[in-house]
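Note that one protein chain of the assembly has been removed; the remaining protein chains are unaltered in position.
Chain lettering (A and B) follows the sequence in which the chains are written, and residue indices restart at 1 in each chain.
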Amino acid sequence: MRNRMFDSRRSVLIRNITLPVLLIVVWQIWASTLPPGSPAPAPLKVLQTLADLLSTGSLVSATLQSLGRVLLGFAVGSGLGIAMGLAMGASPAVRENLDPIIESFRPIAPMAILPIAILWLGTGTPTALAIVAYASFFPVLINTVHGVSRVERKLILAARTMGVSRWTILTRVVLPGAMPSILLGTRLAMGVAWTAIIAAELAVGAKSGGGGSGGIGQMMFVFYAYNIDLNAIVVCMAVVGVVALLIDQMFRLFEKRLIPWRH
Amino acid sequence: MTNIPRQLWVSLRSFGVFFLLWWLLHLWNANPLQLPSPMKVLEALWMLLREGEITEHASVSTLRMLLALTLAIVVAVPLGFLMGLSRRAEQYVDPLVEMLRPISGIAWLPLALFIFGVGDTLPVFIMFYVGFFPILLNTVAGVRQTDARLLAAARTMGIGRLPLLIHVLVPSALPTVMVGIRLAFAASWAAIVAAELIGAPSGLGFAIEWYRQLLMTPKVFAFILAIGVVGYLCDLGLRDLQRKLTPWAEGTGVAP
Partner (left out) sequence: MSDNAKSPKLRLAGVTKSFVAPRTGQQTLAVAEMNLDIETGEFICIVGPSGCGKSTVLNMIAGLDVPTNGVIEKDGQAIPGPGADRGVMFQDYALMPWQTVEGNVGFGLRHGTPGQDLTKAERTQRIAHFIDMVGLRGSEHKYPHQLSGGMRQRVALARLLANGPDILLLDEPLGALDAQTRLILQAELLRIWGETSPVTQRKTAIFITHDIEEAVLLADRVVVMSTHPGRVREVVTIDLPRPRAGTARTNPRFGELVEQIWSLIRDEAYRAIGGDEPVPALTEKATV
């Protein structure tokens, strides 16, 4: 495990881009050997498609649509998660009683709930929102409970000896103390939520026969089943990835702002 | 842990309340298609078990999962060791990993459907992809957090490079790798429904969708329950494996 501490920035950068560049080049070469009418995706065509989709604005609007849904569903799910998490963290009785139910639902993935959601809410936005809320709920809940449990008993006792009311203790001692864990939970939840929305839109798009909800997942499905365009699918995949990264980065920045004492 | 009878009692009580609320909701709802009564669901579950249909689908899904997980381990663990030990290897591979990781397994479904078509390969591919990253990341972390003093101690005992790798590095990284495998399982199992819903002719995910289309809601519920139960049991099995392979980990507080 020799440490090459003095690797120049340039050589590191070169190594960084070698594989991706190589893969793209090989991919393009392979695609070029195919007959001209082939549907197979190729890097150059993907770029072309990206430009097209951007110019019509459909890519941006679909992305925004998905994001809007994610944010809404995430807000609901994490709101519930924090509230319940605080309640469970603060009161062992609540925790004891709710734990069996929560732990039983945890292994049931959001996607497994989808058919039921479709059954209850149809094939539109409400279903997508429900799935996202369900997906966001658990990471937030679990991390909130964990965060509350890690707040030092001493701090709470100290507050009590100063005659602080229970409600104020909750909001002024427990909540800030649990904040790092809560924020971790929300960051994880957002990642899961983004995946869930894509999945929900894909599946709902499939069920509703291509009409209906809109959004990136929906768009991907359309390009899969109707206006078959693999290059467009690749573009959508890339967008999914980029947005996921951006969301994660934003949440990390947000974390730094909210809990400066941790950084 | 001295309260096991009490814990059981509390669990039963909570489930009892849950079922009661469910039943009340069912009565209030009046649409049995949407929310069947708990009894009907249990009845459906029992029938499916007796006819063996649930076990059939469950084993298909579980086998796919095991295959995918094994593949993910076989690829990700050696790669993780390589990346953890060699700065160079990491500099080459990491960008690619970080570019692919944010693209969820679900986003691959349309493209994968084109490449593999409906069948066994598709769910296995999706689950492999989803499980790959947690194992890789955790393996690299496990290698990196190896206590340098253990390596130094081993060197002062005249232990050569290969034995150092096998007898110090691997055991030291193992607890973290096991955690990665458990995480990978959880993520893959969550992805299985999506993968089978659309892309497979059999399995628990397929069954859910199949019966939903037939509007046989009690069976839908029953299969969803099955997914939860199998997931829980597999995790128990993995936790047991973890305890057997890394008995010291609990003492040092590495593994949950």
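One rule holds for everything that comes next: a contact is a pair of C-beta atoms (placed from the backbone, for glycine too) under 8 Å apart; a residue touches a chain by one contact, two chains touch by 3 or more.
This is a predicted model, so every value here is computed, not measured.
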Inset, instruction - With touch as defined up top, name the shown chains that contact the chain not shown. - result: B
Inset, instruction - Using the touch definition up top, pick the residue from B:52, B:119, B:163 or B:237 that touches the left-out chain. - result: B:163
Legend entry - Touch criterion as defined above, residue of B:74, B:153, B:214 or B:241 at the omitted chain: B:153
Legend entry - Which of B:54, B:174 or B:194 contacts the chain that the document leaves out: B:174
Legend entry - Among B:104, B:176 or B:246, residue touching the chain not depicted: B:246
Inset, instruction - Please give every residue of chain B in contact with the chain that is not shown. - result: 147, 149-150, 152-160, 163, 167-168, 171-172, 174, 246-248, 251-252
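Note that in this section only the chains that are shown with their structure count from here on.
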Inset, instruction - Go ahead and note the Å separation of the Cα centroids belonging to chain A and chain B. - result: 18
Inset, instruction - Would you pull the chain B residues touching chain A in the complex into a rising list? - result: 10-11, 13-15, 17-18, 33-35, 85, 87-88, 91-96, 99-100, 102-104, 106-111, 113-114, 151, 186, 189-194, 197-198, 205, 208-209, 212, 217, 220-221, 224, 227-228, 231-232, 235
Inset, instruction - Could you please specify the touching residues of chain A with respect to chain B in the complex? - result: 1, 3-4, 7, 12, 15-20, 23, 41, 96-101, 104-105, 107-116, 118-120, 194-195, 198-199, 202-203, 206, 220-221, 223-224, 230, 233-234, 236-238, 240-242, 244-245, 248
